[in-house]
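A protein chain is absent from this complex, but the other protein chains hold their places.
The letters A and B name the chains in turn, as written, and every chain counts its residues from 1.
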Amino acid sequence: MIHIVPTQPGAWHGHRRSFLGVCLLLPLLLLSLASCGLQSSNNTGGKISLTLWYWNNSIDDNVIKAVSQHFPNIVLNAQKISDYDTKVRTSMAGHHDVPDIMGINANISTYFPDEDQFVDLRQLGADQVKSQYLGWKWNLGIAPDGKQIGFPMDTGPTALFYRPDIFAQAGLPTDPQAVAARIKTWDDYLQAGVQLKAATHGKSYMIDSTNTIFTQMMAQSPTLFFDRANHYLGDQAHIRQMWNEAVKANTLGVTAKVQSSTQAWNEAVSNGLIASFAGAVWMKQSLEQSAPNTAGKWRVAPAPGGAGNNGGSFLAVTTACQYPKEAFAVIQWLQSPANQLLGYKDLQLFPSAISDLNNPGMHQPEAFFGREDTTTIFAQSARQVPLSYYGPENDIVGGAFTDQLNLVEFQKKNPDQAWNTAQQEAQRELLR
Amino acid sequence: MRSATETIVVPKRKVERRAVPPRSKLRQYLPFYLSIAPYYVVFLAFGIIPIVFSIYLAFQRWDGIGRMQFVGLSNFVLALTDPVFGKAVLNTFLIWIMSTIPMLFLALILAFFLDQRQRSKFAYQVCYFLPNITSVVAITLIFNSLFGPQYGLINLTLTALHLPAVQWLTGSWAMKWAISIMVIWRWTGYNALVYMAGLQSIPVEVYEAGRIDGASTIDIFFRITLPLLRPVILFTVISSTIGGLSLFTEPQVLLGNNGGVGNEGLTMSLYQYWQAFASYHFGYGAAVSWIIFFIILAFTLLNWKIIQRGQN
Partner (left out) sequence: MVEYGPRYKRWIVDLILLIGLLASIFPFYWMIVMATNTTSDIYRLPPKLIFGSYLLTNVAHVLQNISFWSNFLNTAFVACTVTVLQLFFCSLAGFTFAKFDFPLKNPLFVLLLGTMMLPSAGSLVALFVIMADLGWIGTFLPLIVPSMVTAFGIFWMRQYALGAIPNELIEAGRVDGMGHLRLYWHVAVPALRPALGYLGILSFITAWNDYLWPLIVLINPKLYTLQVALAQLNGVYSTDYSMVMAGTLMATIPLIIIFFLGARQFIANLSAGAVKA
């Protein structure tokens, strides 16, 4: 039963006031507190204020801090951004709070259709320093019509990571230069893979997956999925050749059937299931983090098929910038050979400045690689990367191919059917 | 815990029996409309324009920055004829059946059991809620490790029990089970707490009357608890349907934007995200999101009808 107990008269009035008060005042108070904000001003005491967006570990924070010393009239407001592309595109689409300087990752070609958002660096005097940087890297920052939107930051030269102890079991050479002499082409690599699989009775495999072969061959190729006129090249001989090589690896059974960038891959490199793989210089860190127990057991040799590049980033000036000349000066300084060297020392960002490649500061014996100086190999690769062009849809179309290769490898799909599906998927992507 | 004669405190007023003049219809209903208005105002201000924009966008081709290009119904046609999208829809419903239904049953059972407990009930509640506040980054790392093919704890346990290891992240059904396990892990406790809150409102006398009549625990559960809990059950079914059909986080962190090998873990929302945010096809993505909306709408209405019919 309900017992309703009356209170003292008058008590209700007190309730009423406090209740109504709360109802009205609290939301208003909270909202007004919320509307206090911090306005950013563009001119702070006669100095020029520039905003820089970058992602964690893409630029040396020490170098950024030194900007104000080197440029006394510039205040650099550097912000680390996560989910980088989403934020950039939203800001640009909303035409609001677009940064003055921004980093762009290896997917710079996805910004080519929107090159009007960026300032042509050649008009700011970029050509004067062009000779200091690797030509192919410089070239990647140039849009199809010749406008330069990206200034070179770091690069991702590729090489072969391998386990000399497992190679020895298979009767393969163990010294890096000897390995390079023995394994010059991808066919040589696959043949060595057959030998290795037999010798280790299937306990180790030459390479992690078919997709690594495909991606690494792409990293070495001067022609990819599009030409500068944006014609689709995905059904042509050069792509087919790379596809066939990857499929061949699967047919010969020399892959460990382990996708890269997965937990399974970490497991596989930790316990010797994977005897080697081709990858970019930044894979060193991945390897060191994911397989610390194999320290000292790896070496680096030139990759089969020659020099290649996978990854790397750029700096750009947006048209929202009111002081493009000053912005370019900052960019140029941030990426000066001396500062790129610092970036390598602090963050292992592999330089694009040619003079750094020979700099003794970059060369030391590395314990994880048995005291080998791996920079020699990567620098050699960096110097010889061919000129290439990545179209805006390159990575999306490439995804269709790598997805199908996964099906060939993991679900035994017929390679020819997979090729056809890849073509259809690529066409579909281009229509969206 | 609950006593039979709880009192509420009602302020005393003189009971005035004077005739109340008939208020105008509007004045009579005004407080009601004012009470529900805030949501609609906020929605009109901040919901409508993005929705309209999204509809407009569905007929365009747009990379997120530059100019838009009108393409008519092309996006919708492409989506409805894409076998990958079809697979995503199928996966979504399969995973929903495999995860949401067991999850709700488990939540109900846990809630019922826990509600009856005396000791350390609160500690249990905190722990059951933990999955929902553990960070997504942490969940990514942990579950990827748990599902590792050779050294993952799950496979290690299976092989220790002489059971075959499962290729959680590459097998086509295994991937769906892995996602389902993650969903059940993450949402059971959450829904159990919803049910517990609902159980709070069931008076003790009802249970006592049942006991006096000689009902067993199972009888009480099915004849008393469930019917009284119906509104809350409806709530969890509807919100789990919507949530389950929009499943995104778990497959993305476990398998990546494309839903893993053969897209076997791809759900509708992940497909939309993949197309819009990872491939920069924002117009296409908008069209896909509207197709998904209608699918979710239809299925939710179906669920609602089923539960409502049960009520009558």
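By our rule, a residue touches a chain if its C-beta (ideal position, glycine included) is under 8 Å from a C-beta of that chain, and two chains touch if they have at least 3 such contacts.
Keep in mind that what you see is a predicted model, and the values were worked out from it rather than measured.
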### Task
Using the definition of touch stated at the top, determine which of A:125, A:202, A:292 or A:361 touches the missing chain.
A:292
### Message
One chain is left out of this view; which of B:124, B:168 or B:280 touches it in the full complex?
### Response
B:124
## Note on the structure
Absent-chain interface residues of chain A come out as 2, 4, 15-16, 19-20, 23, 26-27, 30-31, 33-40, 55-58, 79-83, 86-87, 89-91, 93-97, 105, 266-267, 270-271, 282, 285-286, 288-293, 311
### Task
Can you list, in ascending order, the chain B residues touching the missing chain?
1-4, 6, 8-11, 13, 15-16, 29, 31-33, 35-36, 38-40, 42-43, 45-47, 49-51, 53-54, 57, 64, 106, 109-110, 113-114, 116-118, 121-122, 124-135, 137-139, 141-143, 145, 148, 150-151, 153, 156, 185, 188-189, 193-194, 196-198, 200-201, 203-204, 207-208, 211, 216-217, 220, 228-232, 234-235, 238-239, 242, 269, 272-273, 276-277, 282, 285-286, 289-290, 292-293, 296-297, 300
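Quick note on the criterion: only the chains that are shown with their structure count from here on.
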### Task
With chain centres taken as the means of their Cα atoms, state the distance from chain A to chain B in Å.
35
### Contacting residues of chain A [partner chain B, same complex]
1-9, 11-12, 15, 85-86, 89-90, 92-93, 110-111, 113-114, 116-117, 259, 262-264, 266-268, 271, 396, 399, 403, 406-407, 410-411, 425, 428-429, 431-432
### chain A-touching residues of chain B, taken from the complex the two chains share
5, 7-13, 61, 63-66, 74-75, 78, 82, 84, 144-145, 147-152, 169-170, 172, 258, 261-263, 275, 277, 279-281, 283-284
